[in-house]
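Heads up, one of the protein chains got dropped from this complex, but the rest are sitting where they should.
Chain naming follows the written order as A and B, and within any one chain the residues start at number 1.
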Amino acid sequence: MEYFFTEQQKMIKETARQITEERIKPVRAELDEKEQFPWEIIKEIAKADLFRVFIPEEYEGLGGGSLDLVLAIEELSRGCCGVSICYAAVALGTIPFMRFGSEEQKRKYLPKIASGERLAAFGLTESGAGSDAGAMKSRAVLDGDSYVLNGTKQFISNGGEAEIYSIIALTNPAKGSRGASAFIVEKGTPGFTFGKKERKMGIRCSATCELVFHNCRVPKENLIGKEGTGFIITLKTLDESRPGVAAQGVGVAQGALEEAVAYARQRVQFGQPISSFQAIQHMLADMATEIEAARCLVYAVARTIDSGATNYTEEGAMAKLFASDMAMRVTTNAVQIFGGAGYTRDYPVEKMMRDAKIIQIYEGTNQILRNDIISHVYKRKGMRP
Amino acid sequence: MGIRIDRDKCTGCGTCESACPFGAIKVVDNLARIGEGCNLCGACRDACSFGAIIIDAPKAAAGPDDSRGVWVFAEQRDGRIKGVVYELLNKGRELADALHTELSAVCFGHSVQGVEELGEHGADRVFYFDDPAVEQFQDDIYTACLVDLVREKRPRILLAGATAMGRAFIPRIAAILETGLTADCTGLDIDAETGLLRQTRPTFGGNIMATILCRERRPQMATVRPHVFKKGAPRAGRKAEIIRMGLDGKPKSSRVKILEFIEDVTERIKIEEADIIVSGGRGLGKAENFKIIRDLAEVLGAAVGASRAAVDEGWIPYSHQVGQTGKTVCPKLYIACGISGAVQHLAGMQTSECIVAINEDPNAPIFSVATYGIVGDLFEIVPMLTQRIKELRGL
Partner (left out) sequence: MNIIVSIKQVPGTTDVKINKETNTLIREGVQSIINPFDTYAIEEGVRLKERFGGKVIVITMGPPQAESALREAIELGADEGILISDRAFAGSDTLSTSYVLSKAIARIGQFDLVITGKQTMDGDTGQVGPGLAERLGVPFVAYVSKVEEIADGKMRALRLIDEGHDRVEAPLPCVMSVTKEINVPRLPSLRGKMKAKSAKIPVWSAKDIGADESKVGVAGSPTWVAHIFSPKRERKSEIFNGSPQEKVTRLCEKLQEMKVI
């Protein structure tokens, strides 16, 4: 479909695609095998100015909107979701202070993120607080001119590799939903160490780590916004990054479809390429259709955000839900089309299937998202204008 | 511009448009129009069945050609004359005989071995700049001396090896003398009618061969890659006149100074000198698999070569690369394993006496130049071959 992208969006797509073709595809299997953080590729992504996409112009960014970021993530995901989450997690970790931080904070941190010199990460989840974020235990207590941070965050993407962390912690447990605050914590701050690095099913090149805070003193100036706004910042941050997560689903599914089509055309059985069998054709047609449907939904949400919409929680959830479930179906079918060969690590599709699974889980499990959606549906009594 | 369309003959058929490798012709309103990208290569003129395209040949030389002699630059390194010089002298002798003229060599160095014997390889005369100052490559001194000598003696043809040294300073000589230079020639001969040197070389990575002439300017200059021509048998006792040349008045040193030489310490046997070469290509899959190539090379006492694909992947250093942008080799036996045989690779080894190709693709172009071919899995064939040779040699 012709999406009538702007010049900048076309350039972003081209640039990200070139990185995928020339830098990601040749090494993705090895990165997955060795569970190595893709530093070389991150440097290329930085040199190509892709980190500037989501940073405002006044902080050395390109001032791109939601769709610009979505396109970059989608193209990188076509190559490898592990690499694209390293990139997208930087955006996630930047949004809290980019949207809600002070001028000083923005001027201090954003330019280095725009140039790709520093990576960012978002620290919310804990072992006892996943979907139930409110059950978090991390505490930040004001003491003189700093907050003393104690607690452990779990499953943090870019953990250990990033230098700038947006951390959510309770400043006033008694106040419930107004009891948390957001802080910027830099790597190397005394009392801030890294714990376990997870060994995962997929996105294995991405670093997923525990963050350990033990009497970690965070300067008062690093509080983002006002005390008590931590949960609201969290919700808005996750809302804003949700189209990007959905874009991962679209990207990995697209990559899987391309591999499946190429394979089907050259795999000959019963004297014909299997691409001539209707069973395969129908599978591929369905895959192509649902990828396009997801893409349309994601782009529509992105465009609605870019047009100024402020309330898009429901639509964002729908896009992520649909795109991730679709990606799981499509990558699974891609492996099926490859047959036995697709089950081996000699071909890229089994990795794509392993990578796709996480998209249904992180940034709001699809079950929680369904809860969000139904509450909106009921509020509207299922109607639309 | 030198190219014209005869409007009366042009039918607008468009054959020329398809034939142009530079996309410089467009047929507009049933008439071919030559655009900016035209290189005067003549492909369109040859394609046109109506003779509607005319390329004006440059004006013929005014006056008789008073240049005489075929010269060969006798490159030396560390006091030894390079192998390519003997190949050039052999070819140079052929050219000189065809022109009924003399063959001379020009050598810069100090106490260079083999200068006296250059006569046995066909030289009638040697201009020998024997001085410690030019023992090592000094491009400004070599350039100044050679230019002055050429201007004084006016040779008709000057040949040099397309070596690193040749590439560095021979083009400068051509630029100063404002004459034509053709690089990497694979064929040199004298045109019977005009007496001009016909210089044949590969272009487009070896896909197209071009024959080039330098009609007016002198000397006609050409460089030739090592191992393209044969050395020929020396005629024992044949003497050349050795003329010792002085450096007086020339620059005492070169602007570019050589600080030190760093040898490429890789394999024991250099591929250019090897009689047998075993080469590996993309089919090997990864660096570690070069071991099976090395194993075979070892039992054969052979050198190890590689295609550009293998070198680009970083599996083996560039010094092993055989091909258009690597080395040209001409061994007795060349065994290509997992090499498809792209034209660029063939350009570097197709003159080998015997070529053996091992590749699992029966349509690989390498089989078109192979003397013997095995279609099969190299991971099965090559170790088997190594083992069999070991047994036959009683190792």
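Heads up, the rule we're going with is that a contact is a pair of C-beta atoms (placed from the backbone, for glycine too) under 8 Å apart; a residue touches a chain by one contact, two chains touch by 3 or more.
Given the structure is predicted, the values throughout are model-derived calculations rather than measurements.
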### Summary
Touch assignment to the omitted chain, from B:Cys13, B:Leu99, B:Ala133 or B:Ile212, lands on B:Ile212
### Query
Out of A:Val27, A:Leu62 or A:Ala317, which touches the unshown chain?
A:Leu62
### Task
Using the touch definition up top, pick the residue from B:Leu89, B:Ile316 or B:Val356 that touches the left-out chain.
B:Val356
### Query
Looking at A:Val27, A:Val53, A:Ala256 or A:Met326, which makes contact with the chain not pictured?
A:Val53
### For chain B, residues in touch with the removed chain
1-3, 15, 18-24, 35-44, 46-47, 56-58, 77, 139-140, 163-165, 167-172, 174-176, 178-184, 198-199, 201-217, 254-265, 272, 276, 300, 312, 318-319, 324-325, 332-333, 343-344, 346, 350, 354-356, 362, 367-377, 380-381, 384-385, 388-389, 392-393
### Query
Taking the full complex into account, what residues of chain A touch the chain not shown?
7-8, 11-12, 14-15, 18-19, 22-23, 44, 47-50, 52-53, 62
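Basically, only the chains that are shown with their structure count from here on.
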### chain A-chain B separation of Cα centroids, rounded to whole Å
55
